[in-house]
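All protein chains of the complex are present and in place, except for one that has been dropped.
The chains carry the letters A and B, assigned in the order they are written, with residues numbered from 1 in each.
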Amino acid sequence: MNTNSNSYTVIFSVVMVVIVATALALTAEGLKPMQKENVRREKMQNILSSMGVETDRDGAAALFDTHVKERLVLNASGEETARKSGEVKAGDTEDAFNIDVQKEYKEWKAGSRSANDINYPLFICDKDGATIYVVPLVGTGLWGPIWGYIALESDMRTIAGTSFDHKTETPGLGAEINEKPFQAQFEGKFVSDKDGTFTSVKVVKGGATNEHEVDAISGGTITSDGVDEMIERTLKVYEPYFKSNQ
Amino acid sequence: MNYVNIFVQSIFIDNMIFAYFLGMCSYLAVSKTVKTGVGLGAAVIFVLGITVPINYILENKFLQEGALTWISPELASVDLSFLSFIMFIAVIASIVQLVEMAVEKFSPALYGALGIFLPLIAVNCSILGGSLFMQERQYANIGEATVFGLGSGVGWFLAIVAIAAIREKIRYSHVPAPLRGLGITFIITGLMGIAFMSFMGIKL
Partner (left out) sequence: MSETTQEVEKVEEKAPREPLFSKKNRKLITDPLNDDNPITVQVLGICSALAVTVKLKPSIVMSLSVVAVMIFANLIISLIRNLVPNRVRIIVQLVVVAFLVILVDQILKAFVYDVSKQLSVFVGLIITNCIVMGRLEAFAMGNKPWPSILDGFGNGLGYAWILVAVAFFRELFGSGQLLGLQIVPEAFFSFGYMNNGLMILPPMALITVGIIIWVQRSRNTKLIEE
């Protein structure tokens, strides 16, 4: 058989492409539920971690159901538009848990979504009898998206905890935002003044001096600024809600 | 300003060679003289500048979950991202081939200078790396992606020309025998990487 003729080459290529494409599509479809489940559990794990409940990914789903009581969606003016409780249903787009804040943020940045159409989820949780409010954050670091959760205590101004994550920040520098030492600094800081006026937590260089400041990561200035910006921009939207419910 | 920022950062801070070791094989193999270094470096800039934006379109209009909505809204749930590796490498291989043919036809002089390097480039990790980083960093628009591609190319060019110049000189030094050639090149690259780290944190 002449393996160098044109028709043979074409037939060979077509057969190869069909085989490879079928095999890949089958594997991808087969493994997709497990991959989606991993992503979902990680999200639960991060929410729990921000309020100080540490767990591994396998335990996340059960603990999430125990601790997270209600899932709210706010619009850009801080008004409640949806409220869910009980089990998270996969395709329910009104459920705060299913809102992809990163995707909406990206669309907003790219100009295909107006600032008024962004949804703001709020998780009302319960930890040892105390109510905790968890707000998802999303912003931009040095290289790519950064995201996280900030948990507020029942007075809606004391930070109970945070968790941040990233994909592409510089290892050893900006990447430190997903390490405990950086995240723990936020605990006990305040996001509003005593009279309830919104005053965000600042990530500052050269040492935090008051209850609205935490230390930036040395060498990770731009990532730190990103954290600073996303906390301020996001929490500002929730201010009216917090004020009216205080 | 964002463009300048991405450009400078991809050249100096997240340099393909010093920060991610991408394209090390050709970097080590073709850096014996400055002349070949310049040739390969230029080819890398060229190919990265073309393939990153093309793959950006591919990623955002075809592969991502929901990317196909411009054809029909019903396709919103189609997620082809598992095909991205194979599509990216196919695009790169065919672009390299096309570029080679085009350069040969329209500019024999440039072909003489770049020609032998182009086939090497399809398997240069920095090219595929450029596309994969573009995918992961989610650039907001095609302009940013192009600037990132070009910047990474320039960074790679800078690295290979610098090491080639050092290697030309180091021939006259007394390097310990077991370190000669490959060993000392690794160590010098490491030291250059440390020097490049001083650029970290620059924002324009």
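Keep this in mind: a contact is a pair of C-beta atoms (placed from the backbone, for glycine too) under 8 Å apart; a residue touches a chain by one contact, two chains touch by 3 or more.
Owing to the predicted nature of the structure, the values given are computational and were not obtained by experimental measurement.
S.K.: From the list B:38, B:123 or B:166, pick the residue that touches the absent chain.
M.R.: B:123
S.K.: Any idea which of B:62, B:85, B:111 or B:199 touches the chain not displayed?
M.R.: If we include the chain that is not displayed, B:85 is the one touching it.
S.K.: For the chain not shown, which residue from B:6, B:19 or B:40 touches it across the whole complex?
M.R.: Once the missing chain is taken into account, the touching residue is B:19.
S.K.: State which residues belonging to chain A touch the missing partner chain.
M.R.: Chain A touches the chain not shown through residues 3-4, 8-9, 12-13, 16-17, 20, 23-24, 27-28, 31, 34-35, 38-39, 42, 57, 167-168, 171-172.
S.K.: Counting contacts across the full complex, list the positions on chain B that touch the omitted chain.
M.R.: Contacting residues on chain B, toward the hidden partner: 18-25, 28-29, 82-86, 89-90, 93, 122-129, 132-133, 135-136, 176-187, 189-194, 197.
Assume only the chains that are shown with their structure count from here on.
S.K.: So what's the Cα centroid distance for chain A and chain B, whole Å?
M.R.: About 31 Å, centre to centre.
S.K.: Under the definition above, what is the set of chain A residues touching chain B in their complex?
M.R.: 20-21, 24-25, 27-28, 32, 106, 109-110, 142-145, 167-168, 170, 173, 219-222
S.K.: Mind pulling up the chain B residues that touch chain A in the complex?
M.R.: Those in contact with chain A are residues 9, 13-14, 19, 79, 82-83, 86, 133, 136-138, 140-141, 200-201, 203.
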